[in-house]
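The complex is shown incomplete by one protein chain, all other protein chains being positioned as in the whole.
Note that the chains take the letters A, B, C, D and E in the order they are written out, and that residue 1 is the start of every chain.
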Amino acid sequence: MTTSAETSRVDGRALDELRPVTITRNWLDHAEGSVLVEFGRTRVLCAASATEGVPRWRRDSGLGWVTAEYAMLPRATNTRSDRESVKGRIGGRTHEISRLIGRSLRAVVDYKALGENTIVIDCDVLQADGGTRTAAITGAYVALADAVATLRERGALVGDPLTGSVAAVSVGIIDGTPMLDLPYSEDVRAETDMNVVMTGAGSFVEVQGTAEGAPFDRAELDALLGLAEKGCADLTALQIQSLETHGADAGGPGA
Amino acid sequence: MTTSAETSRVDGRALDELRPVTITRNWLDHAEGSVLVEFGRTRVLCAASATEGVPRWRRDSGLGWVTAEYAMLPRATNTRSDRESVKGRIGGRTHEISRLIGRSLRAVVDYKALGENTIVIDCDVLQADGGTRTAAITGAYVALADAVATLRERGALVGDPLTGSVAAVSVGIIDGTPMLDLPYSEDVRAETDMNVVMTGAGSFVEVQGTAEGAPFDRAELDALLGLAEKGCADLTALQIQSLETHGADAGGPGA
Amino acid sequence: MTTSAETSRVDGRALDELRPVTITRNWLDHAEGSVLVEFGRTRVLCAASATEGVPRWRRDSGLGWVTAEYAMLPRATNTRSDRESVKGRIGGRTHEISRLIGRSLRAVVDYKALGENTIVIDCDVLQADGGTRTAAITGAYVALADAVATLRERGALVGDPLTGSVAAVSVGIIDGTPMLDLPYSEDVRAETDMNVVMTGAGSFVEVQGTAEGAPFDRAELDALLGLAEKGCADLTALQIQSLETHGADAGGPGA
Amino acid sequence: MTTSAETSRVDGRALDELRPVTITRNWLDHAEGSVLVEFGRTRVLCAASATEGVPRWRRDSGLGWVTAEYAMLPRATNTRSDRESVKGRIGGRTHEISRLIGRSLRAVVDYKALGENTIVIDCDVLQADGGTRTAAITGAYVALADAVATLRERGALVGDPLTGSVAAVSVGIIDGTPMLDLPYSEDVRAETDMNVVMTGAGSFVEVQGTAEGAPFDRAELDALLGLAEKGCADLTALQIQSLETHGADAGGPGA
Amino acid sequence: MTTSAETSRVDGRALDELRPVTITRNWLDHAEGSVLVEFGRTRVLCAASATEGVPRWRRDSGLGWVTAEYAMLPRATNTRSDRESVKGRIGGRTHEISRLIGRSLRAVVDYKALGENTIVIDCDVLQADGGTRTAAITGAYVALADAVATLRERGALVGDPLTGSVAAVSVGIIDGTPMLDLPYSEDVRAETDMNVVMTGAGSFVEVQGTAEGAPFDRAELDALLGLAEKGCADLTALQIQSLETHGADAGGPGA
Partner (left out) sequence: MTTSAETSRVDGRALDELRPVTITRNWLDHAEGSVLVEFGRTRVLCAASATEGVPRWRRDSGLGWVTAEYAMLPRATNTRSDRESVKGRIGGRTHEISRLIGRSLRAVVDYKALGENTIVIDCDVLQADGGTRTAAITGAYVALADAVATLRERGALVGDPLTGSVAAVSVGIIDGTPMLDLPYSEDVRAETDMNVVMTGAGSFVEVQGTAEGAPFDRAELDALLGLAEKGCADLTALQIQSLETHGADAGGPGA
């Protein structure tokens, strides 16, 4: 494992430095909450739809529900992929990431305070350059917060259904060096790839590490977790800053 | 049928006036051509993917192929729709519009000059406010032109596979008055709804008129065709203007 | 554009002449209305099924519902096509035509007078030789009228849910000459192909024109509309004549 | 078990008597062989499509292939059924009958004499009144014979790929009485239902007996087999008679 | 047809002798009834799930419901088959056998005595060596009997919903010799293949005979039926013996 300062990255970033992150709120006109989140060239549109009522299996429980769906536009990537709607089935990767985003958001939701309301967050990757699932979670939280605010304005909520915030980042080991927030060109070279979801308070919600090349030892794992803690803290700060800006960035691409 | 000037529209436009139209080229980094087209609040991302080779049924013919796929993000509309990928099948409306866009573009393609190259144009509606299919065709043509230029730069083309340009617009009759380019709030009230695709040279490629309420007579049909001719001519001018701007608007939302 | 009388057609017909049209009512024993309609060698079985009640989304509205489904037997065409049931999905063309037939019939239905009854018209192409969708609409109207009569006999209706009749015909331009009601051999050669649906009263319900080869100009469009008006008027006369024959042609192929 | 002559049937037939059977050859213009077969009010259109070549798994074997597909139009029955194409999957009953028809036909096919040709027989039930699968097999054999003749005329065959003929009939026990060729009204009341496929030479190809109500004993089984032998012999005679008529019944419903 | 005693079988069995049959009850811990049934190397796990209530179409009828599903693990066979869940559709053979098992079990069920309870029997083939459907039926009956006993212990039943027992066996003709209970190596060589389902009282529930090679005559059919009667009687004895053993074989593979 190498962590020497001289290791250089594709884009000149420090090993523990995020790519430029942009969080544009209210990118859509209809959705109760909507965010265009960018981690470098990765660009994900997160739209939160809040409706009264809950799925059948949860009715009359007094509890709300939050879920998420992730998808990628066919030409988000370097070469075009076939649409899952055309293929008639959703792939394993899409399923997996949709479930991850939903679980991550639910970790900070108080269903009782939400009441029998449902919030669905759609995360559509418009352009992919590594870290789409972590950008999606980070943006989805902000869209969720806006949807909750919309519900409150509509008088559909009394308490606060959000018990905290969540953000997510990828970390990986390349040529033995742990690094934060990998773009695609680094991701394909990584021996180990890990996605970490944390609350704003610094606890872990999800840790998903995979040895793509060689298995990793405990020391490497510890180094990766340390980088992820730093990255999630930085993202949490950006989320707070974005949510404090009062509707300032509303209006979409034409604004 | 009323055509008096005093008829007022939701947004104060003249009866034969387009909504504000924006054509942002190179909105994506990977695609051979990409356009974010906006007709008022309708926002469609058109990504053209050019690849060498053609589908199996066309191999060794010396001819190219151009096709299109249309889809809508779940929260493009006022209330959320289920994803077609999740439902496991593509709806009739999606099929119909994908086929329309493909046919419209192929009307100006010289397959022989294209050679054995394939261009797929994905039109994904990010936000819908009426006229999504006409915006898609109008933007898709520009993305197609850029993809052709990219192929030429790569040396994959010799001649010019584009025999002209195409643009499309919707027209409709509301309370007996024919109008151009209907937003959703007008569209739902229209007795008759017509989509017209025309070449830049002023010929018709597609005429699709439907009586949503009462059937329409020949005079109404003629009035609608007249409005459409005007609208397509205006859109053609905007396409030309956009294509003449040399890469000026490249860079996406963060630019 | 050529319209000279000397232009000859495959089967010797005049340019504005329909193929021999046969409308056989009560071709089936079970259906509330059933018609075997033939436009030359094109043969479509239209079966109207009337049931009490409406789909869930329309319940307790006091309004009825009319819809249609179109399909083709695998060997209706010159070479066999795979079944859509075997492929597990309905193709775009099938979707498109089913929707067209449904819209066309609904244009002459008064939902209030129909009451909470549903009529589904199945149009199955037994043999295809061009114009299957226009034959289907023309036959489906007669089957619909018979199903309405059956509902009335059963005492399920009081008023008249049919506000008029509908018929449809194809027109096209071949070698610059506009022609009425194209069989397959002409259809494949047509530069422009248009399907027109009209009421018995002479108004337009649907106009769908497509440039298969070269785009068409306004004068050609006008000529096509004129031919379609003539053809639909002829079909309306045949529909009336068929419906006036009191059950005379009942009994199917064995009769 | 009762077999007394005084047992009366719905339509006055004798217990060992077929319903009126009609075999109309060349009902379609395109198919290499086509038959509209009627067993009483049951009406099945059998279309044989012969093509050069065989499925991939059989290539270069020198052997041909014969298969069949069975389906029912939505309103063939007393109440409308949903289309399998719309449901997106083929039901168990459809699968089962398609396989039965295919196996039955293959029992009289010499693959070597057929050479690398494929014949697909589509059996579409236009109207159902019991015995659709047995009518389908009986008609399909005649369509197959015509398709073989067409292949021979085209010079695609030298020898005779048909080693015999096949016909099929249903038998059942109602109120303890074995009967031949059950219409729907008898079929629903049958305690035991059996479908028997036999060659023209009097051997068995398929025997499928099911106790719908009470189990049946060996004596009842023997009585049913006896009736089936008689019915299949009668059907074989009708097939021979139809095939000897030289194209006389060509021309379809309009003839 | 040869029936001489000197005909030898692969495994030295007599022509009318079953393979070694094992019925292991309570192989699973959760299911209301579960049996691992083995016919030689064929190994089928039958799990009966009993639940209160019936499908929607049977509600408030006072009647119960029994159904079955059959499936094969991908490597049950000599070479691996693709999963039907991965292919997204169930094959015709699977459909056919599931339906056969369900019908066979229902032949001995008194729905009234069962009351509004549903029993689903899942028959999963862990290893296949011929006769999987007959082993499944034979084992499924024992699992059904155990599930009925469980329902009775729970107080969900008063009377006895089983009017008898069912067992099934395959018979076939190889080189002109009829034989009982064919393993795969014999099955592939059989000219005729027949599956017979009988009640413990000796009546027939299903007879499904198929000429795989040459058609069979009445004498051969009679010989096959005789062998099947003998085989089903032997299986009935084994079922009785197994059900009389009081929970002795409970505990699964680790017991």
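As a convention for this text, a contact is a pair of C-beta atoms (placed from the backbone, for glycine too) under 8 Å apart; a residue touches a chain by one contact, two chains touch by 3 or more.
On a predicted model such as this, the values are computed, not experimentally measured, just so you know.
All shown chains touched by the missing chain in the whole complex, by label: A, E. Considering the whole complex, the residue from A:Pro55, A:Gly92 or A:Gly155 that touches the absent chain is A:Gly92. Touching the chain that is not shown, out of A:Ser61, A:Ser185 or A:Thr210: A:Thr210 (per the contact rule at the top). Looking at E:Arg41, E:Arg59 or E:Lys112, the residue that reaches the missing chain in the full complex is E:Arg41. Remark: the residues of chain A touching the chain excluded from display are 89-93, 95-96, 98-99, 103, 107, 194, 198-199, 201-211, 214-218, 221, 225, 229. Residues touching the missing chain, restricted to chain E, are 22, 24, 28-31, 34, 36, 38, 41, 43, 45, 47, 49, 51, 69, 71, 73-80, 83-86, 88-90, 94, 120, 122, 124, 126-127, 129, 252-254 (touch as defined at the top).
The rule is simple: only the chains that are shown with their structure count from here on.
Path length between chain B and chain D in the chain contact graph, taken as the least number of steps between touching chains: 2.
Chain B and chain C touch with mostly matching residues; of the residue numbers seen at this interface, over half occur in both copies. The central chain here, found by comparing per-chain C-alpha centres with the mean of all protein C-alpha atoms, is C.
Inter-chain spacing, taken between the CA centroids of chain D and chain E, is 29 Å. Counting partner chains per residue, chain B shows two or more touched chains at residues 88-90. Viewed as a contact network, the protein chains form an open path, each link joining two chains that touch.
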